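Remarks on the structure that follows.
Shown here: the complex without one of its protein chains, the others still in place.
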Amino acid sequence: MRNESLWVVAAWLLATSPMQTSRAQVTREVTDAAGRVVTLPSTVNRVADAWHANNALVLMLGGADKLVATTVQAQRQPWLRKLYPRIDQVPAAFNAAGDLNVETLLGARPDVILMAYDGALPRWSAAVEAYHVPIVLMPNTSLEGLKTTARITGTVLGPREAEVAEDYIRYFDANIRRVRRETERLSAGQRPKVLHTSSAGILTADGLDTVIDDWIRLAGGRNAADVTGNGRPVTLEQVAAWDPDVIIVGTAPNQLSRKAILEDPRWREIKAVKNGNVLVNPSGAYLWDRHSAEAALQVLWAAKMIHPELFSDLDIKRETINFYAKYFHHALTDDEYSSIVNATAP
Amino acid sequence: MRRWALIAMILVPLAVLYVSLFVGRFTVPAADVARILASRLWPIARDWPASAETIVLQIRLPRAILAMFVGAGLSVSGAAFQGMFRNPLVSPDILGVSAASGFGAALALLLSRGAFALELVAFLFGILGVGLTYLLARTYRSTPVLMLVLSGVIVAAFFSALLSGAKYLADPDSKLPAITYWLLGSLNGSSMQTLKLVLPPIILGGAGLMLVRWPLNILSMGDEEARSLGVSTDRLKGIIIVCTTLITAAAVSVCGIVGWVGLVIPHLARMWVGPDHRALLPAACSIGATYLLLIDDVARTASASEIPLGILTAIVGAPFFAYLLRKTQGGWQ
Partner (left out) sequence: MSQSLVEVRSAGFRYATRVIFEALDLDVNAGEVLTVLGPNGCGKSTLLRCLAGELKLSEGSIRIDGEALERLDAPARARKVAILFQEHQPTFPFSALDVVTMGRTPYLGTFGAPSAHDRQLAEQALEQFGLLHLKDRAYTALSGGERQLVLLCRTLVQEPDVILLDEPTAHLDFKNQVRCLELIGMLAGRGVALVSTSHDPNHAFLFAGRALLMQADRSVLIGVPSISSIALRSRRPTVSRSGFLASPERHLAKTSPSAVPGSGCVRRA
């Protein structure tokens, strides 16, 4: 009898040992923005993206077919739907408030979840980690952070996507260098005051320590708003006191807001309005001005708008068309380009 | 009412209005402000920058006037309701106007329809909310106070739920913050245009309330007693509800939800002139106008980023109310 049990044990050991060794080979490790070392399977085929803006990046890097769960906001971006019609069928496990429907998410059986890192773990991380689904957090508060995000996303998705990410980062860096070359020698006096505002119902300004502040400065401007953070409510009088030279209207309904500003008698005396320098920020697969993959284009666009005299040879249209062709595999028509740069629906 | 009290009631708000035009984040020398104002009355050579004139006449002046009318309107509505409901803890929101108006505003923001539509929809929803409350409260022949209060609670809860639904659907990058800030209260959107829209209902409602000050005294003794003295209580309550709703819906539509004004100012006014509504309503108007004007001056000047009105009125109003409570030992005398 003892012999038999010995045989059973031996047989079992034999049977399981290959699995054990192969299991040791099927994981890899990634360090995320929160400094956590996350263990991932070596091939990732199912990705849940909890960060609205990042969904476009996933698409861009070529990983769109791996997307198995997304956010409600991403699904609603008109250009994202156009470039990637399948996104309608992808279950939206994450809603606008940042809450998660755990069952929807787990039903999609993701290998990994991508999420933005704002200093704290998301509320639902404990619930998800109980099911052993790894979460990778990525930075979202600066232009440099966007590059890291692209790199981490590429790494998570796989070698092919990682390569595209490196290519994108090179392109991004090239754009930044190109712009910085002209703007870094500008003195404070030569930098126009730029106000980036959303006025969907309430007048707000995007101030210091934001992605927006980053590209304003890079593009050779100064942030007109001396408040800190995104979307701070300000009075019209305060805006008049800042007297910006350029006003950029971000976030829908951009055209409506721009029109309201140009027609409102109270804005009339502000320099930007007097000079007709009220612009609408382009919006494509995601809003260009807010930590999106198209930030690489945003820096070019902003530079051209703020310092047209320094960038007369910069053709935003050509850059956009090339970008979309290369990364989204989509040939933009004139009308489509128009709708992106004017932030209207395609 | 003593003569000096009457004079103070008129002069103090006007004085504060005048002073408010001199403060703000945009630096306009005091002499310029004075001359800009004077130039409206008689011709003066223009030697100040056009931007200064825009600031004083197009931004500060409409905003200050609006603050006064909203403050006065909310206070007089609160006073009238406290008399009608015979309860000093009542505020103008009790019939659900703020919750309904808030939902209307959220809806307009979600649909991105622009500032005018926002005010109109918020106003109409405010009226709708109170209308629903009134219909719900109407029993066989009358609208007893208890039914009004309960119906108001129900309608407010319903619209609050709808509002939460709207917030849930809102885009967190643009719409949700807009809704949130709107709900906190702000006179950000004031302009001459807004004045033309919002002042008529407030003035109309206010005039209506002023006309029924004496019957309101009687009503505040109790429904049955009022009827025995010949007051048609249902008709009077209807008039009061219509007037206060006009005022409050207009105020909320332009200013968001500003609490603790309609609740606290009537108490101050009562402490000053007594419970007779003939003196109480004008006193509430005057104190309310001055109060909200001062608060708004702080809200728009204290920091670069505007402080929402609702936060300031709560921070000032709640502790002050607690002080009143302690002082009167709950006696409201």
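As written, the chains take the letters A and B, and residue 1 is the first residue of each chain.
Convention: a residue touches a chain if its C-beta (ideal position, glycine included) is under 8 Å from a C-beta of that chain, and two chains touch if they have at least 3 such contacts.
Note that this is a predicted model, so its numbers are computed, not measured.
In the whole complex the chain that is left out makes contact with B.
Considering the full assembly, B:G83 is the residue among B:G83, B:G126, B:G152 or B:P282 that touches the omitted chain.
The residue from B:R113, B:R138 or B:R278 that touches the chain not shown here is B:R278.
Of the listed positions B:R213, B:K237 or B:R300, the one in contact with the omitted chain in the full complex is B:R213.
For the options B:I36, B:L74, B:A108 or B:V231, the residue in contact with the chain missing from this view is B:V231. Although one chain is not shown, part of subunit B still touches it, namely residues 83, 86-88, 211-215, 217-218, 220-222, 224-225, 227-232, 270, 274-276, 278, 332-333.
Keep in mind that, in the parts below, only the chains that are shown with their structure count from here on.
Each chain gets a centre from the mean of its Cα atoms; for subunit A and subunit B, those two points are 42 Å apart. Of all residues in subunit B, those touching subunit A in their complex are 24-27, 49-51, 54-55, 58-60, 105, 108-109, 112, 114-115, 118, 167-179, 181-182, 186, 188-189, 191-192, 300, 304-306, 308.
Touching subunit B in their complex are the following residues of subunit A: 52, 73, 76, 95-98, 198, 200-205, 225-227, 231-238, 240-241, 243, 251-253, 256, 260, 264-266, 268-270, 287, 290.
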